[in-house]
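And now, chain A:
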Amino acid sequence: MKIPIGGVCEPGTTIANKTGGWRTYRPVYDYEKCIKCKLCELLCPDMSVFPKEDGYFQFNYDYCKGCGICANECPKSAITMVLEEK
Partner candidate 1 sequence: MTPKGDLKMDKMVVVEGSYAVAHAVKVCRPNVISAYPITPQTHIVEDLAKFIADGEIQNCECINVESEFSALSALVGSSAVGARSYSATTSQGLELMHEVLFNVAGMRLPIVMTVANRAVSAPINIWNDHQDAISQRDTGWIQLYGENIQEVSDMTAQAFKIAEDKDILMPAMVCMDGFILSHVYEPLVMLEQDLTDEFLPSYEPLNILDPKKPLSFGAFADPNYYTEFRYMQQKAMTNALKKIEDAADEFYDLFGRYYGGLIDEYQTEDADIILMAMGSIIGTIKDTIDKLRQKGVKVGLLKVRAFRPFPAEAIRKAVKDAKIVVVLDKNISLGLNEGALFTETKSCLYNTSNHVPVVGYMIGHGGRDIRMSTIENIISEAQEVMKSGIKVESQFTDLREELL
Partner candidate 2 sequence: MKEIRIHGRGGQGSVTAAELLAVAAFADGKFSQAFPAFGVERRGAPVQAFTRINDEPIRLRSQIYEPDYVIVQDPTLIEVVDVAGGLKDDGTIIINSDFDPSHFKLDTKAKVVTVNATKIALDIIGRPIVNTVLLGAFAGATGEIRPESIKKAVKERFPGKVGDRNAEAIQQAYDMMKEAKA
């Protein structure tokens, strides 16, 4: 890598930085309870909740920092936070 003049950065490149290692608790879905309200995807500050083809959601554990907002806000308590097994 060479530093470009003025130090401009190519877009969306923090994707190289996998923040999943910050996590203490990991979110886990209970798809039985999920009503596909999309709130978890909307509220995730780490853009690590993604819709699946079937309309349910999945976590991108490469980036999820385990904040637990999705679990706290899920109207159906479909997400629980479990201790990371290290």
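Selection rule, in plain terms: all candidates are chains of the complex that A comes from, given by their letters.
The rule we apply is simple: a contact is a pair of C-beta atoms (placed from the backbone, for glycine too) under 8 Å apart; a residue touches a chain by one contact, two chains touch by 3 or more; residues count from 1.
Fair warning: this is a prediction, and the values are worked out from it, not measured in the lab.
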item: Chain A: touching candidate in this complex (1 or 2); value: 1
item: Complex contact set, residues of chain A against candidate 1; value: 3-11
